[in-house]
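All protein chains but one are shown in place.
And now, chain A:
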Amino acid sequence: MRQLLNTLFVTTPNAYLRLEGETLCVEVEREKRLQVPLHHIGSVVAFGDVMLTPAVLRRCAQDGRGVVLLDRNGEFSARIEGPVSGNILLRQAQHDAAGNALTALGIARACVVGKLRNARQVLLRGAREAKNTEDTQSLQQASRLLANQIRKLPEVVDLDLVRGLEGDGARIYFAAIPLLIRANQRKVFNFERRSRRPPLDRFNALISFLYTLLVNDCRSALEGVGLDPQLGFLHAVRPGRPALALDLMEEFRPIMVDRLALTLINRGQLTEQNFESRVGGAVYLSEQGRKVVLTAYQQRKQEELTHPLLEQTVAIGLLPHVQARLLARTLRGEMEGYLPFLTR
C-alpha cells in the first residue's frame, strides 16, 4: 500500500520556502524554523503570503508532490501542476459516464449512500456515548430517519430526487449534531443549522475550514489517478467548481471532518479564543485555532481503518486515493459499480 506522507502546512505569514540539497527549509525573517527531507513530504499547502522559490516549485512539480496555495482563510487560490498528462482514456470514460443518465445516477446514488451511512454511524456512536437517555433516544430516532432515507435511495430514478434525499438526510443529521456536543460546550458552540459563505457560528466555521482541506485532498486524489475533478455526477458541472471532488468528498465528510470537529470541541482543544467574529456575524478560526485544527487533521489522517473491499487496513488520509482509484476502475468498466467507503 502506498505510503501516507506528511502534508507540510505553512501558515506563518511571510514564510520563505527554499531547497537545500534534498531538504526543504522554511525560514521566517531569515531565521530557519524548519528543515525536512523532501522524501518525507507528500504535499505542501501554503496559507496566505508564503513565498516559494522557483526551485521548490519546479522540484515539487517534477516529483508529483502537490503544491496548493490557499488564502488566509483556507480558500483555494492556486495549484502547481507537474507535466503528468493524465489518462485521456479514463477521462473519456468519465465523460461518457456523465453523459449516460443511468450510469451517472448510479454513481451519484453511491456518493449519497456513502455519506448518509457514514453520517448515521456518527449519530449511532453519539447515541451510545450520550450522557442521558433523552439524548440517546433523540439520536436513535434521527438515525432511524436516516436509515429510511438510505432505503429509499435505490428506488429513486431521477438525479434531482437523489439530491432531494441527500438534502433531507443532511437536515436530519445536522439537526441532531447539537446533541453530540457536550453540555458544557454547547454555549460556546451553539450550532443550530449549517451556514456557509460565511459561516455564522463557531461550529460552522470549524467544519467549513475542514471541508476546504478535505476537498483539496479529494481533488489531489482524483488528479492523481487521472480523473477530471471538475466533471461530477451528483454535483452539477459549474465553471470553477470541482464537482467530482465534491462527489468523492461526500462519503468522507462524517468520518474525516464532523467526527474530528466534535472531538476537538468535546475534548476542549478548541475554545472561544480560537475564533474571530467579523462585523455582520461571520465567524472564522483564528490563526492559532487553524494551527490546532491542522495538527489534528494531520493526526486523524494517520489513523487506520479497515477497508471492506480491499480487506486491509488503510490510513484515513489515503482513503480518498483508494476510493478515487476504485472510481476510475468502475469508469473503465472493470467493476460493477462504484462502492463508497463505509465505516463501522
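Assume a residue touches a chain if its C-beta (ideal position, glycine included) is under 8 Å from a C-beta of that chain, and two chains touch if they have at least 3 such contacts; residues count from 1.
Quick note on the criterion: contacts and distances are computed from a predicted model.
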item: Name under which UniProt lists the unshown chain, selected from "L-lactate dehydrogenase complex protein LldF", "Hydantoinase/oxoprolinase", "Nitrogenase molybdenum-iron protein beta chain" or "CRISPR-associated exonuclease Cas4"; value: "CRISPR-associated exonuclease Cas4"
item: Touch with the omitted chain, as defined above, among A:N87, A:S195, A:T212 or A:N266; value: A:N87
item: Touch with the omitted chain, as defined above, among A:I80, A:L161, A:V292 or A:L339; value: A:L339
item: Residue of A:R18, A:R79, A:R182 or A:R329 touching the missing chain in the full complex; value: A:R329
item: Chain not shown, touching residues in chain A; value: 1-2, 84-87, 89-90, 110, 113, 117, 120-121, 124, 127-128, 140, 143-144, 146-147, 150-151, 153-154, 225-226, 308-311, 325-326, 329, 332, 334-337, 339-340, 344
